[in-house]
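As you look at this complex, bear in mind that one protein chain is not there, while each of the others sits in place.
We call the chains A, B and C, going by the order they appear; numbering starts again at 1 in every chain.
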Amino acid sequence: VGGVIRYVAVVGPGETASAEQCAIAADVGRLLAEAGCVVVTGGLGGVMAAAIRGCEAAGGTSVGLLPGDDRTAAPVAASIAVPTGLGELRNGLVVRAADAVIAIGGSWGTASEVALAMRTGRPTVAIDGWRFLDSGGIEVPVPQATDARDAVAAVLC
Amino acid sequence: VGGVIRYVAVVGPGETASAEQCAIAADVGRLLAEAGCVVVTGGLGGVMAAAIRGCEAAGGTSVGLLPGDDRTAAPVAASIAVPTGLGELRNGLVVRAADAVIAIGGSWGTASEVALAMRTGRPTVAIDGWRFLDSGGIEVPVPQATDARDAVAAVLC
Amino acid sequence: VGGVIRYVAVVGPGETASAEQCAIAADVGRLLAEAGCVVVTGGLGGVMAAAIRGCEAAGGTSVGLLPGDDRTAAPVAASIAVPTGLGELRNGLVVRAADAVIAIGGSWGTASEVALAMRTGRPTVAIDGWRFLDSGGIEVPVPQATDARDAVAAVLC
Partner (left out) sequence: VGGVIRYVAVVGPGETASAEQCAIAADVGRLLAEAGCVVVTGGLGGVMAAAIRGCEAAGGTSVGLLPGDDRTAAPVAASIAVPTGLGELRNGLVVRAADAVIAIGGSWGTASEVALAMRTGRPTVAIDGWRFLDSGGIEVPVPQATDARDAVAAVLC
């Protein structure tokens, strides 16, 4: 198993996700399932719920690492829902549980996950994501993809 | 105590901090100590160590929340050093332990802390920090300060 | 889903587990799978590995919440292996992830999990487990079962 990307986190906004971002997330979830990957998410709505739905509809395995103590807070049923009770520290657990990270859309929570993924050297790719400029105005690059297929290919290759 | 800013996290790069960033961090640590605040950091080098040094030299109280299990990994002596063993999840604990956050310089670890601070609505100010653009290229603003005095004033007022 | 016991943690010693305890754990894993439950463990050897093996052999779903950062440290393949990087704090996460706890055999790690399960009011049952006496020598009771079938019935009913 060592070295093979098998667990991929799909991170992105919850309530504030756009319909288009959710559609992309559903595609990413499906493609990851078809590739035999486990989809890891933060277990809530928006991009997270869409990725779980896409994965489950394709017969895949998904994991929701919820911030609260209540398993039933998950809006869609992941294969496995873990109420971590860690609050926003579960963002770090989502990243740590994954071999690679696909970010769809942006929010401060998503930015924390992308930053931790980059910090820990995980293969990371963003679709429609935030960009990061250092204090000199130079971009600190996060690999970008234009669609679900490209994003999945980028982290699996 | 409720509502008063008393614990302020000073976050920033470790090894990759510049001399100027460390000088600012030392000033911030000193000013926070003089204002009667507790300085919370991640306990390692660079900006973290400088903030602790500035705080301690001014007779203040500092806390280092270390990522590892070994208290002696702290390069400078905070008043209190806590080996959290949480790895990079301690970034979230640094933010949570603080009523406000001052970021000096930038790195992926620092970006994760700024993002969590913004996510959780804590007063946050950055000096010489990274900037964040949404997918449309519009800046998602983090309050900026130009020097230590401004930064401390911004989070304490 | 609310109120139904679906996720059951099986906790017990790793290296120091006896062959008999592992046989019981395998039976518990199988029975939980047959009852449609997800088996949650700490992901390492001994009782944990046996419960995963029993669950997986019966076509069930198992989760290993590993203490370290390395997914490949799991001696047997759970359906889902999560490297939490939390060290022994993952004991608390194992309990929190579960609706009920079955302890098989005893060790200090196992005792910490039983204590947290009792502390948080989860249905808990022990087979061949440690007993707890208060300072007056009076037993603080943990429900006991004599075999795998009784234990599973105790937490599911």
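Keep this in mind: contacts are C-beta pairs under 8 Å (C-beta built on N, C-alpha and C of every residue); 3 or more make two chains touch, one makes a residue touch a chain.
Quick caveat: nothing in here was measured; it's all calculated off a predicted structure.
Note that the undisplayed chain, when the full complex is considered, contacts A, B, C.
For the chain missing from the display, the contacting residue among B:A23, B:A58 or B:I80 is B:I80, taking the whole complex into account.
Here one chain is not drawn; of B:A97, B:V140 or B:A153, the residue touching it is B:A97. Listed here are the subunit C residues that touch the chain not shown: 86-89, 91-93, 96, 105-109, 111-112, 115-116, 118-120, 128-135, 137, 140. Counting over the whole complex, subunit B has residues 1-2, 7, 38, 61, 63, 65, 69, 71-72, 79-80, 82-85, 93, 96-97, 99 touching the chain that is not drawn. Not every partner is drawn; the one left out touches subunit A at residues 69, 85-87, 89.
Going forward, only the chains that are shown with their structure count from here on.
Subunit B and subunit C have centres, each the mean of its CA atoms, that are 40 Å apart. Of all residues in subunit C, those that touch two or more other chains are 69, 85.
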